[in-house]
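Only a single protein chain was left out; the remaining protein chains are all shown in position.
Labels run A, B and C following the written order; every chain starts at residue 1.
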Amino acid sequence: MFKPEDNFLVGRFQFADFRTAWAFMTEVAFEAEAQQHHPNWENVYNQVVIKLTTHDAGNTVTEKDYALAAAIVKMAQKYLKV
Amino acid sequence: MFKPEDNFLVGRFQFADFRTAWAFMTEVAFEAEAQQHHPNWENVYNQVVIKLTTHDAGNTVTEKDYALAAAIVKMAQKYLKV
Amino acid sequence: MFKPEDNFLVGRFQFADFRTAWAFMTEVAFEAEAQQHHPNWENVYNQVVIKLTTHDAGNTVTEKDYALAAAIVKMAQKYLKV
Partner (left out) sequence: MFKPEDNFLVGRFQFADFRTAWAFMTEVAFEAEAQQHHPNWENVYNQVVIKLTTHDAGNTVTEKDYALAAAIVKMAQKYLKV
């Protein structure tokens, strides 16, 4: 669900409604804090675009981005299922 | 998942971890606001106890509580599945 | 704090940290749901950019956007104070 685009690893998600998108983002927020690696993300209604890059590595995609992307994809499953 | 206990309709939920419990509660919070009917609820780690009663009806269980309980049970499904 | 930019009313906010930004966004999320008017917004760490437009009015800025912007500015005060 994540693909490299320029210097970002980009994931695009669409959920049933705004609340589901928000609950998903809240769970991702905990993971971002735990990893101290915060996404550049956008939301409008049921859509979420997550762009990952490593600021400390000159805004390139690193292992940290792949690790967070993997965690996000796993979390997204339950929100996408309904 | 909800049962009458004294003057409350009580639901008890257990999730995979705190974050999942919190994401679930966040989605419930939106519904509570939408219905302007707020639960009396408790959380510790992955456990959530939700007690519903209608203050304006002398703290008895009313249709409003059954409606919110039904919405909560539906929302809980995806969080419990994992 | 909001200014017209192209066909959006745009607000830019910077908070103490990610958690504060997230708590602010959570409160805004409730207002967006209550008004059934959802922002196009972006977050990275402690920064939040909120872009308001009215989809049903051909993506132009309307009274609905000014109303939501006013509510957001009011909510933002306590998060910006610290």
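Heads up, the rule we're going with is that a contact is a pair of C-beta atoms (placed from the backbone, for glycine too) under 8 Å apart; a residue touches a chain by one contact, two chains touch by 3 or more.
This is a predicted model, so every value here is computed, not measured.
Remark: the residues of chain A touching the chain excluded from display are 26, 29-30, 33-34. Residues 18-19, 22, 26, 29, 32-33, 38-45 of chain B touch the missing chain (whole complex, contact as defined above).
Within the complete assembly, residues 19-20, 22-24, 26-27, 30-31, 77-79, 81-82 of chain C touch the chain that is not shown.
Basically, only the chains that are shown with their structure count from here on.
Work out the mean CA point of chain B and of chain C, and you get 29 Å between them. The distance from the centre of chain A to the centre of chain C, each centre being the mean of the chain's C-alpha atoms, comes to 20 Å.
Residues of chain C found to touch two or more other chains are 26, 29, 33.
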